[in-house]
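Here the complex is missing one protein chain, while the rest keep their positions.
Up next is subunit A:
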Amino acid sequence: MSHLEELRRKVNLTEYTIDNVNSTDFPGTYNGYDDSWSQGKFEETFQIDIVSLSGCDMEFDMVGVDAAIANAVRRILLAEVPTMAIETVSIWNNTSIIQDEVLAHRLGLIPIKADPRLFEYRQKDSEEQTSEDTIQFKLKVKCSRNTLVSDATDPDVLYKNHKVYTRDMEWVPLPGQEHLVSKIDLTLVKGLSRSAELGDEMELDLELHCVKGIGKDHAKFSPVATASYRLLPEIRLLRRFYDDEAEKLQKCFSPGVIDLVETSDGRKVAKVVNARLDTCSRNVFRHDDLKDGVLLQKVRDHFIFSVESTGILAPDVLVSEAIKILIGKCQKFLQELDEGAGDKGRQKKGKRT
């Protein structure tokens, strides 16, 4: 690969620095390259491979895209894909040792497994909650002595309802939400999350109101536990490493990255088999005898995404939604430009006359 191609496509990891970090594939940077935007070229190179998708976790490769775009998708996943979460709590009674505000905050963090696409955002000035924008739950629990046992010391045995779980929350469909009973699964994601602990005769009597919101407003609305990406590592051995040296080299990388291959004359030689597994610790650069023979790089446009959903929506749905939100943003501004550009033109003309 030519030096120029290297500059354009790779990020270099050296002992103390990371070089060639910024994207440079813009018109005017390189002589002989046409770097202007071309949808056709993009479609030719762009690729998505799903590596794994099971339960709440997903890993996929996004290849042929700039960090600016990949990062936009990641940021939208974290902060702009909406979910439903408890926003207000009406406390009729709380005799537990948890303060009202602490309890309300804890309740807010419970993931509510309701498809946010079936609901609207709550209007800022509206006092009334409607069936379109609110899900209501009831939580009424009272702890009492278990009369069947007398000499127990374990509070779980001694008391009934000693621990309050999210499964104790009961959905109260608002008028007009009856049709949702069959359509959506309003069970909570983790039916056993503990939300409070009660002692003898302590009582909770609460009304919980969930609204639709985004993570930018409050982290409780974030639909992902984590959403991150890393660049695909690339490791090149510039010379051969034999026997002891090869074993030492192998230990510098994550397990599975370097393999020791037997040569015809009975020696072991180090070979890179799966650079993807490397965590890019750069441990190899700590050894003066090894560091000159290794080139560590990352592929600038190969993103290994990892998305972990909280369980409200499947991770693949979340990524789709995130891209749709980015499209929506473009659409919104395009519409305004189409409406507003004319206004400015008129304004300008007015000034000239």
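Throughout what follows, contacts are C-beta pairs under 8 Å (C-beta built on N, C-alpha and C of every residue); 3 or more make two chains touch, one makes a residue touch a chain; residues count from 1.
By our rule, contacts and distances are computed from a predicted model.
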item	value
Candidate names "DNA replication complex GINS protein SLD5", "DNA-directed RNA polymerases I and III subunit RPAC2", "NADH dehydrogenase [ubiquinone] 1 alpha subcomplex subunit 12" or "Large ribosomal subunit protein mL44"; UniProt protein name, chain not shown	"DNA-directed RNA polymerases I and III subunit RPAC2"
Options A:Arg117, A:His179 or A:Lys216, residue touching the unrepresented chain	A:Lys216
Option from A:Pro155, A:Gly293 or A:Gly311 whose C-beta touches the chain left out	A:Gly311
Hidden partner chain, touching residue among A:Ala68, A:Leu148 or A:Leu238	A:Ala68
Chain not shown, touching residues in subunit A	23, 26-28, 35-37, 39, 42-43, 46-50, 53-56, 60, 62, 65-66, 68-69, 71-73, 75-76, 79-80, 121-124, 213-214, 216-217, 309, 311, 314, 316, 319-320, 323-324, 326-327, 329-334, 336-338, 340-341, 344, 348, 351-352
